[in-house]
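First the structure, then my questions, so here it is.
One protein chain omitted, others in place.
Order of writing sets the chain letters: A, B and C. Residues in each chain are counted from 1.
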Amino acid sequence: MEEQGYFALIIGAILVNNFVLTRFLGLCPFFGVSKRLDTALGMCGAVLFVLTLASGVTAAINQHVLLPGAPLLQADLSYLQTIVFILVIASLVQLVELTMQRFSPPLHRALGIYLPLITTNCAVLGAAVLCAQNDYGIMKSAVFGAASAIGFALALILFASLREKLDLAQIPTCMEGAAIAFITAGILAMVFMGFAGLGG
Amino acid sequence: MAEETVKLPNPSSLVVSSSPHIHQPQNARRVMLTVVLALLPACVAGVYFFGWPALRVILVTSIACIAFEAFFCKLFKRPNAIGDFSALLTGILLGMNLSAATPWWVCVIGALLAIGLGKQLYGGLGYNIFNPALVGRVGLLIAFPKLMTTWVTPTPGNFLPDAVTTATPLDLASQGTINADYFNYFVGNMGGCIGETSAAALLLGGVVLVYFGYIRWQVPTAYITTLALITWGVHLANPATTPTPLFHILTGGLMIGAIFMATDMVTSPMTKLGAVVFGIGCGVVTCVIRVWGNYPEGVSFAILFMNALVPLINRYTATRPFGLATRNREANA
Amino acid sequence: MNAVIFLVILGGALGFVIALAAKAFAVKTDPRVEEVEELLPQANCGACGYAGCAEFARALVEGEATPENCPVSSPDEVQQIASVLGVSLGERLEKVAVVRCGGDNRLANWNANYNGILDCRSANLVAGGTKACQYGCLGLGTCARACPFDAIEITPHGLAVVHPDVCTGCGKCVAACPRNLIELVPKDAPLHNLCNNPEKGAQSRKVCDVSCIACQKCVKSAEEGQMYMDGFIARVNYENPPSADLAEVCPTKCLQPSLLVKQSMPALEHREEAQQEEEVANA
Partner (left out) sequence: MPKQAKFHGGIHPPEAKVTGAFEIQTAPLLETYVVPLQQHIGAPCNVLVKKKDTVRRGQLIAEPGGFVSAGIHAPTSGTISAVTTCTGPAGASVPAVELTSDGDDTPDDTLTPMDDWQNSAPDDLKKRIADAGIVGMGGAAFPTHVKLSPPPAKPIDLLVINGVECEPCLTADHRLMLEDPDKVLTGTQIIARILGCKKVIIGIENNKPDAIELMQTKAEKLEMEVAPLKVRYPQGAEKQLIYAVSGRRVPTGGLPMDVGAVVQNVGTAAAVAEAVLDGKPLYERITTITGTPVVKPGNWRLRVGTPLEAALTLAKGVHNDPAKIIFGGPMMGLAVYSLDVPIIKSTSGILLLNSDETSEFTSGPCIGCGQCVDVCPMNIMPGTLSVQIENERFDLAEAWHAMDCIECGCCAYMCPTYRPLVHHLKRAKAEIVARRKAEQNK
């Protein structure tokens, strides 16, 4: 039954409760870096890395340190959840940024401000908080984080390819850029509602 | 002198343009009009089974779509595009995707969603990403879930029926009741949207379109085959509680979706290979939603989802220029 | 208390890891790049030859380019950038673009009806453009679309004209014009020869009413060195320009200030006057 649970968890996180299109989390990079497919792919990689690690690490800290009766400190520190999660996420993002700047400067330049913004990306914090709320274990949290990131990546890649097409369309001036992007995202969200009830 | 009688062309009336200087007789207008005509049998079937209310729904959506098209063209200062019949086609398709019991104002909202949101905001015909009629329909489905799933019992030949509500075979199947009444399903004597019920009439239209080459036959073929294969597998695993592939093919919006909606030129891939991939994708997503999802019907969602994938499909199924392979091979050797 | 200790430990540990990473993956960046970038116009027009202002800022700091290479910045801004970089620069002349054609579809002749893409570069590929003058403005607006500052207007009669006040002299239109009609000239130049047809007077007159017919009247009337002949085209010596009054001597009215400064089409008025006189004479 455990495996069935994982399967449902993954499908749920990718399609049914897609972070971007059903939970509306992480919209900032979703709109910011979806102008071109190749930068979108870079962003997907970064988010996948940060989300998976952040979910796992925060779940570990949550279970072993923060929760009442946790083995390490034996005190209820759950009120520290948000601050600790942010701390961990920020550090991870900083690591990613440093690595990227070193090894792929063009990608770093293309992602620009959106890379540090993963820090305050509600998707990452959201995943951590959701894991904490649902009492997922460390493994399950990491899987959930990864699946969420894949959902994010799916939406982002879809959206980036659509925006490349929109770039060439004769969109009315008042609708150009962000406006039509939001409308497209809205229709995509509508489409993803069709997946309601899957895997669950 | 003989030369004096020779009339030479007047250079000032000459036109210059890039080659080629001749063109085949067909044009977009004619294509659209043919598709509209190909839809007529299914329309007639819909009116036959659901009575005058069905005709009213189709008329309201068609007129509203044309009106909105004219309005948006004016608003965005574009040349009026009613003449290409694409708005009429969208209107008819939208009407055929609604229940005969749909109130007129819902039809108008659907038309606004379809033409405005689905098409004109993207720049009009050719630039829309999603099938406009389906954007209208899915928008309505999410906004008015109750209204949109109120189906009318078919009353063949009775044109002024009392609207008795019923459920579609797919609704029943998702509740566990499977009626294998294939003949009625085939001719269209079942609950459902106006245009989607009569598989026979839709097939007739599809054959016409494939004959003229106005739709890619690869799309409906791949779509229906994929759906049949997956549902067959599911049925084999669980024969008692799941419907047969034939049931899946004949019920719901599969026929109209596969033949008329998924094949929409603008929102389907450019290449033949792309069309196959697109059809298979539609089939898979439809099955996933029908078999495992909450919604009994997944055709609209599936086609819209695959519409969103079209730019990616186009990118990865782009044709290989003649001679490209040779060069690569040589470069490798 | 626990919370404080825990946060201190966690923060310290993470800080340490990042410090290590920062050391390991250190990349040197020059802080001046951002400073310079802020001073640039941010139009990303690419007139400097680099992919946008950020790239240009990097090139500036690395000494690949000089601040004058940005034709869009005003002299003050260039000075500021130079002071950030600690380099000195010479005087810079402010330039604007001018379309060297005055023949709109009332004054110039057209050969045939064109059916195709409404774009000068495309039209030029079909039968060499259908304007009878093979050197004149096609009026389909490729330059106007290329202009990042919306400084070029296509008149209702199909002629591109530059708004000298809006033009920054970036030179994008110069590259866009398939007929190489657009030239960058000093902003304060009083006159331009608005014809670029290098053929003999009789030939150019045949295709357009406002062509330079190489009569040399302007050259003779102007002071020495102010005007000169370049084949069959009279040219203004922009380093020593003649006064605006010289326009009077031009028989075809192709020697004019920018048409927008003038707010009229002298050649057209000239022709209409002539026609009226003729009518009066006939009557």
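Definition applied: a residue touches a chain if its C-beta (ideal position, glycine included) is under 8 Å from a C-beta of that chain, and two chains touch if they have at least 3 such contacts.
Here the structure is a predicted model, which means the values were calculated and not measured.
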Chains in view touching the one left out: A, B, C
Sole residue of B:Val31, B:Ala201 or B:Val284 that reaches the chain not shown, by the stated touch rule: B:Val31
Hidden-chain contact residue, picked from the options C:Ala22, C:Ala43, C:Leu85 or C:Ala127: C:Ala127
Footprint left on chain B by the chain that the document does not show: 3, 5-11, 13-24, 26-28, 30-31, 84, 123-127, 216, 265-272, 275, 314, 318-327, 330
Chain C residues touching the omitted chain (full complex): 111-112, 115-119, 121-122, 125-130, 134
On chain A, residues whose C-beta touches the chain left out of the figure: 167-168, 170
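By definition in this document, only the chains that are shown with their structure count from here on.
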Greatest separation from chain A - chain, by CA centre: C
Which of A-C and A-B has more C-beta pairs touching across its chains: A-B
Geometric centre distance via CA averages, chain B-chain A, whole Å: 34
Per-residue multi-chain contacts in chain C, two or more chains: none
Per-residue overlap in chain A, given as positions that touch at least 2 other chains: none
Residue ranges of chain B in contact with chain C within the complex: 11-18
Residue ranges of chain C touching chain A (in the complex, touch as defined): 2-3, 6-7, 10-11, 14-15, 17-18, 21-22, 25-27, 54
Chain B to chain A touching residues, read off their complex: 76, 117-118, 120-124, 127, 129-130, 135, 138-139, 142, 288-289, 292-295, 298, 300-302, 304-305, 308-309, 311-312, 315
